[in-house]
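Complex shown without one protein chain; remaining protein chains in place.
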Amino acid sequence: MAQNTTTAPKRSYQTVESGPRAPEAFLHPVSRKNYGQWKYHERPRPGVLKHVAHSGDVLYTVRAGTHRQVTVDIVRHLCDLADQYADGHLRWTIRNNVEFMTPNWNNVEPLIRALEESGHPVGGTGNSVGAIAHTQGWLHCDIPATDASGVVKSMMDELYDEYVNERMPNRVRLSTSCCEINCGGQADLAVVVQHTRPPRINHAILSDVCEMPSTVARCPVAAIRPTTVNGKPSLMVVEEKCIFCGACFGACPAMEINHPEYSKMAIWVGGKNSNARSKPANMKLVCHGLPNNPPRWPEVTQVVRNILDAYKRGGRDWERLGEWIDRIGWKRFFKETGLPFDTYMIDNYRHARTSLNMSAHIRF
Amino acid sequence: MAQNTTTAPKRSYQTVESGPRAPEAFLHPVSRKNYGQWKYHERPRPGVLKHVAHSGDVLYTVRAGTHRQVTVDIVRHLCDLADQYADGHLRWTIRNNVEFMTPNWNNVEPLIRALEESGHPVGGTGNSVGAIAHTQGWLHCDIPATDASGVVKSMMDELYDEYVNERMPNRVRLSTSCCEINCGGQADLAVVVQHTRPPRINHAILSDVCEMPSTVARCPVAAIRPTTVNGKPSLMVVEEKCIFCGACFGACPAMEINHPEYSKMAIWVGGKNSNARSKPANMKLVCHGLPNNPPRWPEVTQVVRNILDAYKRGGRDWERLGEWIDRIGWKRFFKETGLPFDTYMIDNYRHARTSLNMSAHIRF
Amino acid sequence: MSEKNDSNLNPTPNLDALEEGPWPSFVTGFKDWIRKTGNTMARGALDQLNYSYETKMGYWKGGVVGVHGYGAGVISRYSMIPEKFPEAAEFHTMRVQPAPGLHYSTKALREVLDVWEKHGSGLLSMHGQTGNLQLQGIAQGNVQQCFDELNALGWDLGGAGATVRTGASCVGPARCESACYDTLGVHHQVLSYFTDLVHRPQLPYKAKFKFSGCPNDCSNSIQRSDYAVIGTWRDDIQVDKEAMERFIQKKGVDYLVNNVITRCPTNALSLRGNEMVINNADCVRCMHCINVMPEALSPGKERGITLLVGGKGHLKVGNMLGSVMVPFMKMESQEDIDGLIDLVDRMIDWWSENGLDHERIGECIERVGMQQFLDAVGLEANVDMVAHPRDNPFFKASYDHDPLAGIGNAA
Partner (left out) sequence: MSEKNDSNLNPTPNLDALEEGPWPSFVTGFKDWIRKTGNTMARGALDQLNYSYETKMGYWKGGVVGVHGYGAGVISRYSMIPEKFPEAAEFHTMRVQPAPGLHYSTKALREVLDVWEKHGSGLLSMHGQTGNLQLQGIAQGNVQQCFDELNALGWDLGGAGATVRTGASCVGPARCESACYDTLGVHHQVLSYFTDLVHRPQLPYKAKFKFSGCPNDCSNSIQRSDYAVIGTWRDDIQVDKEAMERFIQKKGVDYLVNNVITRCPTNALSLRGNEMVINNADCVRCMHCINVMPEALSPGKERGITLLVGGKGHLKVGNMLGSVMVPFMKMESQEDIDGLIDLVDRMIDWWSENGLDHERIGECIERVGMQQFLDAVGLEANVDMVAHPRDNPFFKASYDHDPLAGIGNAA
């Protein structure tokens, strides 16, 4: 993390610690006028929302997919479209989609065409598969075991039709994470890379790059111990204890957890954030040991597709992926997807007991 | 616990390590004949079951309450009744009720009368309040903070009408426990004594009565440490850590956890063992700090009555106490019973996190 | 509250309130017995209890009392204040194993009572929570003789301390239409097999078995036993169509909907016309619909057990309910029963090797790890073991499986 530079040289500009930008001026005028006075919405077609205000005003939103990792030119192009069709305003959603608003229905179709022409799919609304929560990966992060942008691109190519249509039982939110830290978060379906062995310790650099006590403290299972290697203070890992979590690598780059072969991809399902119907839920492990296979990770996409197909077949309207499984049971989930349940999917971490089947409730 | 006596003196009798008695010979003949061939049952009246076999045979069961802590004479009397009305057989239930079986309907009413005359209430079937799971208490246990027999007797006097009738939404199982060890187990409603401060250590006797390392190991929060008192090795308790669980007293009688004032009664609800409808569930704390008030513990009974009344008013048919609460919510439970929810009811033990409201689901 | 022969009694002012009220009074029972027999040990215990009610403290302590060759089965109790209550100086309990299901012939029971009148206080409890016939109040000097006489009559002691404990089972096939296996017979065989472990403490801690004929779990096995053996079935619920029609006729469709259909935990029931339809693939064998309509519905024909492991009380980790280890196992032939015994034997072995002092098997599995446990006892991981798969990424797998193998062959 960046540290404060303590001795500030002479400098003419005086920083204004302004915090976040104030939102008012950036809102579309119709949005500003009807702020907090919306009555309801409809979805005229995939990718388009129609919001109606108590005043009678109508505001259309067109949502489109982006690369998330963009360039000045790409954003300029989106600004052009906003100037032309959306009164000079635009916004991004929490999931890296871009949104244009206009009170003018006649702008909607031309805007959609312009977006599609420049390669931005219009969709992602309602019961579609939304854009994937995107993290950094090999492009920028210092601790990734895989890439993010490439995984997202590969999966979205495959799920494109589900993005531009609304054919799923309910919205599907996906996420990827390029290390177990899981910046992508909980999702209906998540792809997370998984370390498969303890860190190798780079004793050559450790004492130079490592604040040893805080590295020791970072380990959740107290597997790290001080030691001496070639006369220099270093650290060692008790391999039986280590759960390959990678936390130590975040504290000390000499705890090399990443490895091209000892990083596998895992699939998680059933995360949910909304409070609609069921309470929010953490996602659960349903597949692991898939190869970390750039540039297209075809095995991952195959499993993802397979799960989403089963959900699409079996889910009822409004049933989120995890709610579908809650109804049919995990046993049937594994049957429907053909995925193997194995011993590692039985929790053995802190609250393991609470995940066991403490009942005679069994589907046969 | 009793230890093996290693040097066995001369002895003429040779022990037969026979294990449990074989059941066949003890079954009522009609039961033996139709073993495993029962078709269905009915409840002709509270306290009486009618089982019908595929063979067409019928077997009536009359269930009656007992003192659990009985005498040779009391049991002989029950044997007399069994000889007279039940072909010389009788059994006890898991909850200390006695049961007489007869294929002869004409025996039923006279048997009921005879039982009632000798003070045994007939009931405890179906959706009644059953007999209370009974433990040892001051009568026999070495670590009780209260009595069991007296608490049971006092509560059952109050709940008598609910035992001999079937007027609750579903069966109600109660238990009592005379220390936090909770031999009475999980129940729809449980009365458990609760220690309210750390053990006082009787240093005078400790080194004589205590296997110190195993006492130290017994503490779930590592609050016990070796120390020296008056030159003798002893133990000390880190009071901030101690959770008053009493486990150390079980290992070492010098860890005096019991105290007439620092033992309070607590009420727990919603335990469930059956798998009917919902999964089995642990009971939850809903009232604590009631005085440990022999011989009648009126405050305890008042709270128990109050909870059962609310359940009786609000529960739907077949809904167990905990299922009723699951439906109406804990907030309403506390409202309906007038019991105060307090900070100590928020779990802070091992799996505390899993008991928190991790959602925006709130009843207002 | 008979009046005669009160000379055998000391005053018990703190207990007398417990003679009032409609429920059977143990105080009255004890007094009657003391009045009649003048049993001094019973009197001493009652007097000390009266004192406990006054001071709100207990006054018993343990010690070491047993019978030849056994290391368990007698719970020793010495008064902490024998100078005050010399008659209660000793008050040991003998735990006697009854027949599974707690059935008796009056003849056999009277034999026990007679022996107990001769050697003990005459007080007993029918039964302890674990399932023992508890003969409460005997002096060390009488224990062996009392036991020998009981043993000669066919009775044996139960467990205590770090042993396999006396088992418990529901009435099962002896009277109940829901019994999916022979609770009494299996209980008898399993506990007989472990007799040595019942009598001689050689385990990390106690081990309890309970046997329930169906998921109603009338023996509370899931909560109170390390090994809960619960009857279940694998095929479809049996339907007696006529009985079902009679039921609906009598109770009405509303009742059917409100009390049966809407109460199914997995929505496996639905109404079609005026009939109830069961989607057996979604049924989790909760028993509810069968409970409400016992004449119309019964468990399927392919019956067996579910084995749950690890149930126990509060100490020290908080109450643990047992969890599924074997979702289904037939329990009909002698082979089936031997298979169960074998499996449990392996579990007890593993636990004996891995358990810490005072650690039950459930805690031990939690500490050491389910994976190690399953491997050691030779069970395969099964999705029925969990309510849901893990929700954290902190595991170490062997990567010897092909996660894609089953894809395409999906149901």
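In this document, chain identifiers A, B and C correspond to the written order of the chains, with residue numbering beginning at 1 in each.
Criterion: a residue touches a chain if its C-beta (ideal position, glycine included) is under 8 Å from a C-beta of that chain, and two chains touch if they have at least 3 such contacts.
This one's a predicted model, so the numbers in the text were calculated from it and none came from an experiment.
Visitor: Where does the absent chain touch, in terms of which shown chains it meets?
Guide: A, B, C
Visitor: Return the single residue from C:Gln136, C:Asn151, C:Ser225 or C:Asn392 that touches the missing chain.
Guide: C:Asn392
Visitor: In the full complex, which of A:Val48, A:Val122, A:Ile181 or A:Val300 touches the chain missing from this view?
Guide: A:Ile181
Visitor: Going by the contact rule already stated, which one of A:Lys153, A:His288 or A:His361 would touch the omitted chain in the full complex?
Guide: Checking the options A:Lys153, A:His288 or A:His361, the one contacting the hidden chain is A:Lys153.
Visitor: Which of A:Thr61, A:Thr337 or A:Ser359 touches the chain that is not shown?
Guide: A:Thr61
Visitor: Pick out the residues on chain B that sit against the missing chain.
Guide: The list for chain B reads 180, 182, 192, 194, 196-197, 220, 242-245, 264, 266, 270, 282-290, 299, 302-303, 306, 310, 327-332, 334-350, 352-364.
Visitor: Against the chain that's been left off, what residues of chain C make contact? List them.
Guide: 314, 318-319, 391-394
Visitor: Name every residue on chain A in touch with the hidden partner chain.
Guide: With respect to the unshown chain, the touching residues of chain A are 1-5, 8, 11, 13, 15-23, 25-28, 31-32, 35-41, 51, 59, 61, 65-76, 79, 82-83, 88-94, 96, 98, 101, 119-121, 133-135, 137-147, 149-150, 153-154, 156-158, 160, 180-186, 214, 217-220, 245, 247, 250-251, 253, 258-261, 263, 271, 273-280, 282, 292, 294-296, 316-318, 349-351.
FYI, only the chains that are shown with their structure count from here on.
Visitor: Which residues of chain C are in contact with two or more other chains?
Guide: Residues 215, 217, 222, 230, 265, 285-286, 321 of chain C each touch two or more of the other chains.
Visitor: In chain A, what residues contact two or more other chains?
Guide: 353-354, 358-361
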